[in-house]
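The complex appears here minus one protein chain, its other protein chains still in place.
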Amino acid sequence: MADTRISGFPGVEQTVLGADEIILNMGPQHPSTHGVLRVKLRLDGERIVDSECIIGYLHRGVEKIAEHRSYTQFAPYVDRMDYVAAVSNGLGYCEAVEKLLGAEAPMRAKVVRTILTELQRISSHLLWLGTHAIDIGALTPLFYCLREREEILKIFEKYCGARLTTHAFRIGGLQYDTYDGFEAETKRFCLDFVHRVDEYEQLLTENRIWIARTKGVGVLSAADAIDMGATGPVLRGSGVKWDIRKAMPYAAYDKYDFEIPIGKNGDTYDRYLVRMEEMRQSNRICLQAIEDIPAGPIMGKVGKVLKPPVGEVYHSIEAPKGELGYYIVSDGTTQPYRVRIRPPSFINLEALDKMIKGHLVADVVAIIGTLDIVLGEVDR
Amino acid sequence: MTPEQFSQIAFYFFAGLAVLGAIGTVTARNVVHSAIFLITSLLATAGIFLTLGAQFVFAVQIILYVGGIMVLFIFVIMLVNLDVALHQLQFNRQRWVAGLLTLVLASQLGFAIWFARGEGSLDIPAGRTGTLSPQNVEQFGLALFEKYALPFEIASVLLLVALIGAVVMTKKRA
Amino acid sequence: MSALLEFLKTYMWPLIFALVIVGVLPLLAGYVVLMERKVMADMQARLGPMRVGPHGLLQPIADALKLLIKEDIIPENADKLVFWFAPVISVTAAMLAYSALAIGPFFQIAELNIGLLFIVAVSSMGIFGIILGGWASNSHYSLLGALRSTAQMISYETAAGLALVGGVLLAGTLSTQKIVLAQHGGTWFVFVAPIGFFLYLVASIAETNRAPFDLPEAESELVAGYMTEYSGFRWAVYFLAEYANMIVVASIATTLFLGGWLRPFGSIAALDFIDFFPPLSFLGVAGYCLYRTPKQPEPIQSIVMALFGGLCFLLATAMALPFVPAFAASKPGLHGAFWFLLKVSLYIYSFMWIRFTFPRFRFDQLMKLGWYFMIPLSIVNVLGLGLYKVLRQLQWSRWPAFLLTTGGTLLVAIWLVWLAQRKVAVPAPVGEMTEAEG
Partner (left out) sequence: MALDNELVRRCKARFGDKIREAWTDRKQAILVVDRASLAEIAVYCRDDESFDYLVDLTAVDWPKREQRFDVVLNLYSFKKNERLRLKVFLREGENCPSVTGVWGTANWLEREAFDMFGIIFEGHPNLKRILMPDEWQGHPLRKDYDILTQDTAWVRENLGIESGQ
């Protein structure tokens, strides 16, 4: 009696009512798995008994490609991992190689990097907010979010000619200096954005349905979060006050004043609040940085051909999704011997199985949304 | 075409549909198909009520049987195993007993019709359809709550008891 | 032959009305979709459809054509007959409901003694289209959608039905015509039974599967719920049924609570100038269209715009017709239809407004809302309105009776909310919830 037309899977147990547990394949083509994620759910009614994430549909072998490109050539590839936060990916890679070379970018480059990365964080969080809201059924916030994101992308476009996969930085500094009016435009955006965040919060934060859908959903305790290696807003939502920008400052973050927002209960609602506050803080960093971009060169002293000494380095930054690390092993040639990318989405996603157990199907999409994954980065 | 003819055509149409639906219900192999046939049969019965001018009963028949009970039927059918029915024997070995029973019932019915013939009790005179007052909802309500108030209330209490009983039985013991 | 003539004579107007409904309804539904997209765009800081025709006016027609010529896919393991039949059930039920609706005092196919009951009964059959369609697709998403839909419909139909009972109690009749007439001269029932209206509003959103209760087709969870495997024309039929149902529930609410085809302040002679509103509003739209005509980017768009302006002008003329003494008799029919459709549109607009504002409920929350709040409150509402009626018969004046009953019902509502709140305050751990609810 176990294998029926509906369940179709042998070994599926029967529940009290005589109704089978059914297996639901969520994805790889599904509107709210944020890409080609496939979650195999075992359901009792609509409650999740068991689940398994199946990933790799977008695997492109980025790490393998890295071994066959020179250090400079590989830089644009990292933009294709977390394609909604390409600038952050680039920053992590450039700084890792700089660390390997023992070089350092000049201050002006560092400040511009900080500004662009924070703008990228805002844009990534905006996209997260919009899609997360859509997952939970609120259609409208997405369009407001995209409106503001558009402004950021315009700044990117003016700066380096690309909107999404920007390849904005070079190893050792920047390729382009800021354009005329960069400061003014960024400042205008930032001053405006303060009110925009309030606008989004008006739509959702106090909304009873929103609270009912997110509070107590996908709870991840601080201990679990650390055990599962969750980073970024997921870790902070669980109440761990840890941000690489503060713990191990890179770029020019040590110069600026900002807070690390944390949550209390580690549920979807707290992670939502954390990300909302993070947007405000990023905005604050931008406003501070834009006031005072030091003059000077934009490129540090690195040779035309990069030949780092033998050795290895691990460098990580606080990407919008969490800790984005690059572990690069050099054998003294112009090509990296091994590039390992520690993708925050991949490791945050690992906690999914734990978080959705016992929840309903509707919560699965909320929890996938709150993890803020990008499959390009999960699968690399 | 007079209204009488029209309503007669309607009656035979609905009656035929009801019988066909009933046959389909017991012969269909797929449970969901059975349910669909049953719905057809019930709807046809509702149609017969309409030809008799019993508009209220018609509406209640649809709301309760078609819109309520059958929805629950299908709901339950979907929850439980379907393949079981498909692999089971359609008509089992009790067919001789069933046939005998059918025969007895049919003969009873036949006798009843035969004896009642001509006495008017079962014969629906033509044109009767229009005689029910168009205000039959009001009449229905008045009859139910004045003349038959006590039986009505007793029936309600009985249903309530059944309802509570069902809840108690399905609720798991803590 | 003469019998046929006789037949036609008796049933001519109903037949014509039925043809009009069957012919116009798909078009109307298409334009409701366009309206929805425009409203949505407006609320989301965008323009919405702008390409097909001026301001997207021909978009519904283009969409319909596209859907008609799309490939019709039936999944391999689907129950083909049921798969084919299910959307038809849905749309039939939706359309059948129009036969008892009175769009104005004249435009009605059949004036039934059980009018409202008939509409409720017939539209309750639409659920079969959804269940059977979801089942026949043989897909888990469809099945889950169908199951959700069934549970939701059963729960909310009870609440909706009880909310309607309140209105019917006030009118003392089930006939749509008489319900509207009962509101003539007096007040619309929405002002007597605001809570009943509110209950019906919420329940009707749930019954038509619209956000925030659109769980059966929640696209972010179940892809498209029961419609997942449907495509092309069949999908369009489902879509038509959904929008037709929206118009049905809006019409029921209009009839029962918003005074049907009655003009606002219909009994106050001093405000008779409101009668000029229908022709003037159409005239305004016509004027705007003609004003925009030269500004269209393409000549063809100018033509469509001009035609649309002309159509509005014609409608304005029709609406102005009753002011000509010779045609004064046409006033209730023409203006009645106008007011009725206007109210229906406003009701649907509120649907859209809600849809674009709120996130979606989760299934257990939806059920809780239905059973712990809507149904108890609607029962209390019926009791309250019964009390109101008794008090009025006891010669109480309107206000004290209204305040007493509505206030009482409101208190119950607050109490129910408080109860629900208290339950939320101590959420059960996730693991244990399975046991408690299973």
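For reference, chains read A, B and C in written order, and residue numbers begin at 1 within each chain.
We adopt the following convention: a residue touches a chain if its C-beta (ideal position, glycine included) is under 8 Å from a C-beta of that chain, and two chains touch if they have at least 3 such contacts.
Being a predicted model, the structure only gives us computed values, none of them experimental.
Counting contacts over the entire complex, the absent chain touches A. Considering A:Gly56, A:Gly161 or A:Gly332, the position touching the chain not shown turns out to be A:Gly56 (whole complex). Of A:Ala109, A:Cys160 or A:Val240, it is A:Val240 that touches the chain left out of the display.
Within the entire complex, the positions of subunit A that touch the omitted partner chain are 55-56, 59, 61, 63-65, 67-68, 99-100, 102, 224, 226-229, 240, 242, 247-248, 311-314, 316, 323, 325, 327, 329, 337-338, 340, 342, 346-347, 350, 354, 379-380.
Keep in mind that, in the parts below, only the chains that are shown with their structure count from here on.
We define each chain's centre as the mean of its Cα atoms; on that basis subunit B and subunit C are separated by 31 Å. Rounded to a whole number, the gap between the C-alpha centres of subunit A and subunit B is 61 angstrom.
Once the centre of each chain is set as its mean CA position, subunit A and subunit C turn out to be 43 Å apart.
Across the assembly, subunit A contributes 5-6 as residues in contact with two or more other chains. Multi-chain contact residues, meaning those touching two or more other chains, occur in subunit B at positions 79. Subunit A makes touch with subunit C in their complex at residues 5-6, 15-16, 22-25, 30-32, 44-47, 133-140, 142-144, 147, 203-204, 207, 209-210, 212-213, 215-216, 219, 357-365. Within the complex, the subunit C residues that touch subunit A are 40, 43-46, 138, 140-141, 143-144, 148, 211-212, 214-215, 218-223, 355-365, 424, 427, 430-431, 433-434, 438. The part of subunit B that touches subunit C in the complex is made up of residues 1-2, 6, 30, 32-33, 36, 39, 55-56, 58-60, 62-63, 66-68, 70-72, 74-75, 78-79, 134-137, 172.
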